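Omission of a single protein chain aside, the complex is shown with its protein chains in their original locations.
In order of appearance the chains are A, B and C, and numbering begins at 1 in each one.
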Amino acid sequence: MAQQIIFYVLAVIITVFSILAVTSKQIIRSATYLLFVLLGTAGLYLLLGYNYLFAVQIAVYAGGIMVLFIFAILLTNKPGENVKTELPIRRIVAGLTSLAGLAFCGHIIYWNVKKISVLTEMADITPQQLGRMMMGTDKYQYLLPFEMISILLLACIVGAIMVARKR
Amino acid sequence: MNFLSIFVLIPVLMMVGLFASNNRKQLLTVMTIGASLLMIMSATLTYMYLTERAAGNVAEMLFMADTVWYAPFNIHYSVGVDGISVAMLILSSIIVFTGVFASWKIDPLPKEFFLWFSLLSIGVYGFFITTDLFTMFMYYEIALIPMYLLIGIWGTGRKEYSAMKLTLMLMGGSALLLVGILGIYFSSGATTMNLLEIAKLHNIPVEMQRYFFPLTFMGFGVLGALFPFHTWSPDGHASAPTAVSMLHAGVLMKLGGYGAFRVAMYLMPEAAHEMAWIFLILTGISVVYGAFGAIHQTDLKYINAYSSVSHCGLVLFAILMMNETATTGAIMQMLSHGLMTALFFALIGMIYGRTHTRDIRLMGGLMKVLPFLGVSYVIAGMASLGLPSLSGFVAEMTIFVGSFQHTDTFHRVLTITAVSSIVITAVYILKVVGKIIFGPIQDKHHEELTDAVWYERVAVSVLIVAIFAMGSAPFWISSMIGESVIPVIGQLIK
Amino acid sequence: MEFLTSFFSGPVPVEAYLAVSLIMFFAGVYGFLTRKSMLMILVSIELMLNAADINFVAFNRYLYPGQFEGFYFTLFTIAIAACETAVAIAIIINIYRNLTSVEVGNLDQMKE
Partner (left out) sequence: MQYTILILVLPLLSFIFLGLMDSKFKPKTAGLIGTIVLGIITALSYYTAFEYFTMYKVEGVYQKVIPFEMEWLRFTDLLSIKLGILIDAISVMMLVVISTVSFMVNLYSLSYMDGEKGFQRYYAFLSLFTFSMLGLVVATNIFQMYIFWELVGVSSFLLIGFYYSKPSAVAAAKKAFIVTRFADMFFLIGILVLSFYTKTFDFGVLTGENPIVFAAGAGATFMGFSVLSWAMALIFIGGAGKSAMFPLQIWLPDAMEGPTPVSALIHAATMVVAGVFLVARLFPVYYFQTPEVLHGIAYVGAFTALFAAVIACVQTDIKRVLAFSTISQIAFMMVALGVSGYEGHEGTGYMASMFHLFTHAMFKALLFLGAGSVIHAVHSNEMKDMGGLRKYMPITNWTFLIACLAIAGIPPFSGFFSKDEILAASFEFSPLIGWLMTFIAALTAFYMFRLYYNIFWGKDYAVKAAAHGHGHDDHGHGHTPHESPFAMAFPLVFLAAVTCVAGFIPFGEFVSATGADYHIHIDMKVAITSVVVALISISVATIMYRKPSTTPDKLAASFSGLFKAASNRFYIDEVYLFITRKIVFNSISRPIAWFDRHVIDATMDGFANTTQWVSIRIKSFQSGQIQQYAYVFLFGTLLIAALILIF
């Protein structure tokens, strides 16, 4: 029962703050709401038993990315200035589109997804396990993506520096 | 190394040589040597061919060779020549040779011009020596693409438009052609794309032929200026630089007739029989229509382009008559038209280079200031309107006599219609000659023009000599072609 | 009603996760479509990415509890999101330097 309660609390948090994040007039607030959403997502991971993901989500997203965001906002935004949005007509169109998509996907989920509510028990995932999976090339082992990501990260670092560097 | 491959190799070596040269003099040396080698090669080939035939070799193609170059689709590089190809190779060599001299002072970017020019020659030579459908198609494309750049960069007038138009229409044609060729290959059940083998198997179902014959014929027909698809020709020729006009009208348009004959009719005789009447009407229209169209033009190149439509129409017309005489005439007409139209374009280029106009209304009395060019123009005109002892006459007469041998009224009425074109041709040729070559000088500035210089004289004289040679001694070339036409006609009559 | 009661009565079904991610995703879509600021667009993208992550994880957990495809996918997505954000923000700052604006409407100038 506790699980349900926690889930619904998190669900409400995520829903409300994601909507607020995209409708807020001040960009710094949007960023803050986004942070809450990310934290809520981390909570969901924890709820599902993926502790490692929870940690990564907090560290990378809430820690790393959000800091970047806030720096960027502070660098580019004059304080107190509101974020410009599109014309009302376009907002209405966008809203309707989103709602249509929502309804459509909701329809699919409601009618097509089997209602699985049983969470089979799962052994804890140990760091050793994760490490081994990440370091092998067999089936269910992810060395190649891992290395790809590492190269990507490197490229990003270099790229980001190159792009943002003052000439 | 097969003897015939040298024809493709020489232009390749020419390109290498061009890459290595730094100034105009070197470029021209390379081009002249290459073109002369090609001339020598074609003369040698003719000699070898004729001796081989005289020795009693009755094979359909001589000097055959075959190498696989793309096994998964059975694409071979297979070469071989018969009398028709030999005639076409001679023609190509003459035109390439004279084309080099006609573009002696090409500007700007001479190096690039000659590179593309050589590439074009590769396509042309390759097309005529190969017997593999796909390789043939490849060379065909190689010959088409440089045209775009040659016209687009070195052309005059609305060159971008014309280049685009020409390339797109010819590419459209080659799209049809590709479908046709693949259709032939897959429905013939042959194991190679060699057209001799496909012809020997001769088992393309008639229903399939009904689809692929029109596609192939029209695909080649576009290049041969078949009636509703001829409009690239006036614009393209009008904008192209001299040597390109020469090569294009002189040789490239022959690819159309040659291909239509070698591929479409040879491989799909049943459909050819069934559908000949449609195309006969179209080509009959071409012949008369092109001639009438030429009367009204005022730009020299347009006049000549329409005249080409008329004359090339006669080529396809004669091919479709499907008898030995008419077809021999068609091949001879290709030769003759190639020579005289190249001469025309060369002369027009030279005149344009002096007067800076091609509008016949603005010129007059050029004979007085440019006697050499004037006389040559008159000779070209006379060849075009079919004066005996010049090449046009023998070709046209062979076509007319051949076409008239049909027993049914349809073919003969069409022949008479085509005959009427000789009068219309006379009208527009004389109109031009009377206006620009004869008559009083129209423009004061023209009085100071200078006559042809040595390289122009070389180009013009070679062509004139060729025209005279073919016109006065047609027997050997007629018999060389006539013998080679027999297998194809045999296929058609079967 | 039955749907709502089943939400609250039994254990949490997979649809509940899906519903949350769905709302999050379309919130992202809405933001993406309505905002002019590139930073806000980036925020919306992060929302959508997160929504996708939740789906991966939820399906992985409910349908294939013993396997880790969804898990790793999410993990890598997070890493990629980090890269993407870093580069994007670098670009945005650079653009801001040149145009003193971070609005997408002005970016046409780059086409010329």
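As a convention for this text, contacts are C-beta pairs under 8 Å (C-beta built on N, C-alpha and C of every residue); 3 or more make two chains touch, one makes a residue touch a chain.
Small disclaimer: the values here were computed from a predicted structure and weren't measured.
Chemist: As a test of the contact rule: which chains in view would the missing one touch?
Modeler: By the stated touch criterion, the chain not on view contacts A, B, C.
Chemist: So which of B:78, B:103, B:325 or B:376 would be touching the chain we can't see?
Modeler: B:325
Chemist: Specify the residue from the set B:423, B:453, B:469 or B:493 that touches the hidden chain.
Modeler: With B:423, B:453, B:469 or B:493 as choices, the missing chain is touched by B:423.
Chemist: Touching the left-out chain: which of B:65, B:145 or B:387?
Modeler: The missing chain is touched by B:387.
Chemist: Of A:64, A:101 or A:145, which sits in contact with the chain we cannot see?
Modeler: The single option touching the absent chain is A:101.
Chemist: Need a quick check: the contact residues on subunit C for the chain that isn't drawn.
Modeler: Per the touch rule, subunit C residues meeting the hidden chain are 29, 32-33, 41, 104-105, 107-108, 110-111.
Chemist: Given the full complex, what residues of subunit B touch the hidden partner chain?
Modeler: Residues in contact with the chain left out: 164-165, 168-169, 228-232, 234-235, 289, 292-293, 295-297, 324-325, 365, 367-368, 371, 382, 385-389, 393-394, 397-398, 400-402, 404-405, 412, 415-416, 419-420, 422-423, 426-427, 430-431, 434, 437-441, 474-475, 478-479, 482.
Chemist: What is the set of subunit A residues that contact the non-displayed chain in the whole complex?
Modeler: Contact residues on subunit A toward the absent chain are 86, 97, 100-101, 104, 108.
The working rule: only the chains that are shown with their structure count from here on.
Chemist: Distance-wise, how many Å sit between the C-alpha centres of subunit A and subunit B, to the nearest whole number?
Modeler: 69
Chemist: Give me the residues of subunit B that touch two or more other chains.
Modeler: Residues of subunit B touching two or more partner chains: there are none.
Chemist: Considering only the defined contacts, which subunit A positions touch subunit C in the complex?
Modeler: Its residues touching subunit C are 3-4, 7-8, 10-11, 14-15, 18-19, 21-23, 27, 30-31, 34, 37-38, 41, 44-45, 48-50, 52-53, 56-57, 60-61, 64-65, 68-69, 71-73, 75-77, 83-86, 90-91, 93-95, 97-99, 101-102, 105-106, 109-110, 113, 115-122, 125, 133-134, 140, 142, 145, 149, 152-153, 155-157, 159-161, 163-164, 166.
Chemist: Considering only the defined contacts, which subunit C positions touch subunit A in the complex?
Modeler: So the residues of subunit C in touch with subunit A come to 3, 6-8, 10-20, 22-31, 33-37, 39-40, 42-44, 46-47, 50, 53-54, 57-58, 61-63, 65-69, 71-72, 74-76, 78-87, 89-94, 96-97, 102-103.
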